[in-house]
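I'd like to ask some things about the structure below.
All protein chains but one are shown at their positions in the complex.
Letters are used for the chains, namely A and B, taken in the order the chains are written, and counting of residues starts over at 1 for each.
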Amino acid sequence: MNRRSFIAFVWLLFVGTASAIDPEPPLEDPVIESAYRELINEVRCLVCQNQTIADSNAPLAADLRREIRRMMGEGASRAEVIDFLITRYGDFVLYRPPFQPTTWLLWGAPVLLLGIGAIVFARILRVRTKQPLEESNSLDEMTL
Amino acid sequence: MWRYLIPISVFAVLAAFFARGLNLNPRYVPSPLIGKPAPEFELPQLKNPEIVVGTQDLTGNVVLLNVWATWCVGCRQEHGFLVELAEANDLPIYGLNWKDNRPTAMSWLSSLGDPYVASAFDELGEVAIDWGVYGAPETFLLARDGTVLYKHIAPLTREVWTTEFLPRIIAECGALPCLPVGSE
Partner (left out) sequence: MIPELGQFALILALGLALIQASVPLLGATRERKDWMALARPAATGQFVFVLAAFLVLCHAFLNDDFSVLYVSLNSNTALPTPYKLAAVWGAHEGSLLLWILILSAWTLAVTAGSRSLPEAFAARVLGVLGIVSVGMLLFTILTSNPFERLFPAAMDGNDLNPLLQDPALVIHPPILYAGYVGLAVPFAFAVAALLTGKLSPEWARWTRPWTTAAWMFLTVGIALGSWWAYYELGWGGWWFWDPVENASFMPWLAGTALIHSLAVTERRGIFKSWTLLLAIAAFSLSLLGTFLVRSGILVSVHAFASDPARGLFILLLLSVITGGALILYAARARHLTVEGGFRLVSRESFLLMNNILLVVATAAVLFGTLYPLFLDALGLGKISVGPPYFNTVFLIPMLPLAALVGVGMHSTWVRMSSESLVRRLILPAGVAVGIGVIFPWIIFGRASALTMIGVSVGLWVVAAALLDPVKRILRRGSAPIALTRGQWGMTFAHLGVGIFILGATVTSSYNVETDTSATPGDRWEVDGYELVFRDIRRVDGPNFQATEGEFEVRRDGRLVTILNPQKRIYRVQTSPMTEAAIDVGWGRDLFVALGDPLGDGAWSLRVQVKPLIRFIWLGALIMAFGGLLAITDPRYRTQRKQEKVQPSSELVETA
C-alpha cells in the first residue's frame, strides 16, 4: 500500500488508544515543566491501577495529564493541583500518601522501627558486654 | 520471656487483616463526592448541540446521571435495564456521553433505545474528570437539591437498583415515582 494509505491505516489502528507520551511540546518554563513531570509521576492511574499517569496508556491518564499540564501552565501550584485531584478522586489517586491522622503511623513507622531497633541493640549489647569473652584467634579474623 | 511471643502475635494480627481483606475489593475507588453538591457543568446536548444541559437540569428532582459510551462494553450490558427504568418513569435519567463520537453515539441510541431525558456530550472528558469518573459505566444518584447521594461503578442491574438505589430514593421521595419540587 502506498505511503498515505499506510499512514491512514496506522492512524486508524491507534484511534481510541492513547499513549503515555504527551504529544505537546514541553512547557515553556523549565521549572514548571519539571514540576509537572514530577507530579505526574506521583499520580496513580485509576484505570491501570499499577502505573502512574506518566506511564499509563489509558485515555483517562492522558486526560488527567492534559488537565494538570493546563493548570500548571496557568500558574496553579502543586498543592492546588493535588487538591483538585483529591476532591474528585480521593486520596487513592496519589502515590505519596497524604500526611494526616490516618497516615501518621505510616509515615512515622520507619523512624519508630529504627528507634525500636536502637533500643533492642542497646539491650542486647548490655547483656553481651557482661558475658565472658572468647579468645580471639587472629588467624581467622577474616573468616565470616 | 514474653518477647518470644511477639512474632506469633504479629502474625496473628496480620492474618486477621488478610482474612478481612479477602472480602474487600482493592480496585474500587470510593467517590469523595458523596454527600457533596453535584459538580457544576454545562455541555451541549448529544442530539441537539445548540441546547445545553447542565447542573441546573439535574436539580429540583431526584435524578440519575449515567456515564456511558459506545466503546464501553459494560454500558452495552446495562443499557436494556436503563431503558426499562426509563419506561417505568420513576425518575428522570440523564446521560453523560464520555469521550465518544457523536454520530456513532446517536445511532447507538436510536438502535438500542434512548432512556435519557438528555445526554450531555463530553467530548474531551473534562466534565467526567470533575465527576471523578474513572471507569464507565458509572451511575450517580442525585437528591432534589443536587447533592450526590450514591455512585455505582459497573453496569447497573436490577439487583443493585433494588438494594442500593431504591432505599435511598424512597428516603428522598417518600414514594415512587419521584415528583419534582413544587409539584404537589
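By our rule, a residue touches a chain if its C-beta (ideal position, glycine included) is under 8 Å from a C-beta of that chain, and two chains touch if they have at least 3 such contacts.
What you see is a predicted model, and the numbers here were worked out from it, not measured in a lab.
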Among B:Leu22, B:Ile51 or B:Ala175, the residue in touch with the chain that has been omitted: B:Leu22
Those residues of subunit A which, in the complete complex, touch the missing chain: 6-7, 10-11, 13-14, 17-26, 37, 41-42, 44, 49-52, 54-55, 57, 90-98, 102-103, 106-107, 109-111, 113-114, 117, 120-121, 124-125, 128-134, 136, 138-139, 141-144
Contacts of subunit B with the absent chain, listed as residue ranges: 1, 4-5, 7-8, 11-12, 14-15, 17-24, 26-30
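Simple rule for what comes next: only the chains that are shown with their structure count from here on.
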Inter-centroid spacing, subunit B versus subunit A (mean Cα positions, whole Å): 30
Interfacial residue positions of subunit B with respect to subunit A in the complex: 27, 29-33, 71, 99, 124-126, 128-132, 134-135
Residue ranges of subunit A in contact with subunit B within the complex: 16, 46-47, 49, 59-60, 63-64, 67, 86-90, 92-93
